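Once you've had a glance at the structure underneath, I'll fire off some questions.
Complex shown without one protein chain; remaining protein chains in place.
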């Protein structure tokens, strides 16, 4: 076997997941009027929703036996348990404890997703990016503290 | 001018629009338990949302002067006024009067959109299809009473 | 309730599924040379593969209670049992009994999928189209005997 | 061989092609001012362009030997010769003879494409639709004289 | 409020815009023959066009009050004023002053877009990437002087 090929520098895998949820951009530290002025239609009282596309990127060496950077079944279990199963068909402001005191902007949903995942990726793979596509025009990406 | 080309049989134009909204599949004629059994996670109390992609198809002859089947600016005004501006960033169950007594399934949102549009398309063009893509996997289409 | 809205003419739902499989265009009634001449690179001996996207379209009235044309969970069970679970990660020529004597062109995969599904759709919904996207450029559609 | 499978009712194949071209919506029967009023920014003097996606749909029985509805290599030769090679990287108003006297609206480009193709599809397959996607939001379809 | 969540390291937002325009790859320092040899069909005299998809990526801390990295309405105003409204439905070679002496390759359109935007992004957000997708197969990205 050509060992130079499998004892390799980092490879990246990006894997996509989808969930449908609702959010309202609303800060409890502001009045209703201030919220509407700051957030516009994103602050309408009953919220609105999106098909969020979550992209998880991990990086690591290619395992010599499996020829893979990570077992995709394990990655799916982690992401579904920590993110998809908890957020899918839910309203961030009302149903998700971690957003009780946080404005559920997609920026903060992305950051919270990073924090929920970063310690669960099995080494030597490691999380390097969490991105969420909120609409066809809007995508947020977080790469952790640098 | 080759008149045979412009005095023509029907041409179709499909034009796409996008809006972000929330809905909850819930019938007031059923108990909470019955709703959950019938609709599953689509009936979670606080609702969830989608990026709805609305596709409007009109059909008509090609106008000899404009070489168009319909003026796209007029079509946009109609669709935005009747659908997009009313539904975007809203919660169907709470904010939209026409769903006070209707379950806002995407089937019925599609049908209501047809009914709101069908009489406004300027002749000789006419509406022939309204479709809504609810998720990357799900698309509904309605073509009126046949 | 506005009954005119729910006692309605047909609504269509198109639902998409994906499976990865291999095929080789090869007729046992032709020589190897004839197969290569007829099918070109699609007849290379070890086959090649695709991410097949299967689109199932059903049509029916909107159920007054559920406001749906079909229960999507039931539809998924049928399509997964009859098609996706049987074809996913398989080689049509070697692994799928219904292609022992049929060239697994995407035309015939589409037609066989129709035949495997048409009697299982719960009335009053009925199957009206099965389409398979074979590549980004190629899509086949079958609508049954007309 | 299960002959019922291959002596079959019509199957449809839709095949996509792409070309980049320019056009200006402009009628020589109108003044510059009238053109601008009728067509807006689509009539700016130097034109603008699109990545046009052309979708050709043919319909026919599945050939018992090839298990195909049409030889895709032949279809590509026809479409490239009649449409793609003639329109790609060209300006409809200045470079394409068939638009010397026609406004090159995408409606008319679609209709002309139909007329250039309809007699060249080898029987028993026949052309049933020509569609052109002009932008991510706009798609035109023509199905011939009905 | 969990302050560690909102006093955060950089978050990235990528926002997409679309415009339809024409260009011709042509250098006034070369003869017609040299241009055709160098640029091929991209140098045909009357130009051709594309649906350009412009992706703007900004990076910055998440604002503690708005939970956002930038106000999207402000970003849209800047990008529309500097790029989209100036280039949409225009011919780069004839209509856009900054390309009077520059070959309007998509490389240079991307670089000019960066230069038109980089000083307008409101701090603490800053521009980190401008990318333009020219066709389904071709994408250019510029990240400034490094």
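Lettered A, B, C, D and E in written order, each chain numbered from 1.
By definition in this document, contacts are C-beta pairs under 8 Å (C-beta built on N, C-alpha and C of every residue); 3 or more make two chains touch, one makes a residue touch a chain.
No experiment lies behind these values; they were computed from the predicted model shown.
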Partners of the unshown chain among those that are drawn: A, C, E
Hidden-chain contact residue, picked from the options E:33, E:119 or E:145: E:145
Missing-chain contacts mapped onto subunit A: 1-2, 5-6, 8-17, 62, 65-69, 72-73
Residues belonging to subunit E that touch the chain removed from view: 25, 27, 29-30, 38-40, 101-105, 107-108, 110-112, 115, 136-146
Positions on subunit C contacted by the hidden chain, ascending: 18, 20-23, 41-42, 44, 46-51, 88-91, 94-95, 135-136
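Everything below uses one rule, namely that only the chains that are shown with their structure count from here on.
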Neighbouring chains shared between subunit D and subunit E, ordered by label: none
Intercentroid distance (Cα basis), subunit D paired with subunit C, Å: 27
Centre-to-centre distance between subunit D and subunit A (centres being mean Cα positions), rounded to whole Å: 41
Multi-chain contact residues (two or more partners), subunit D: 136
Touch-based graph of the chains, sorted into line, ring, star, complete or other: other
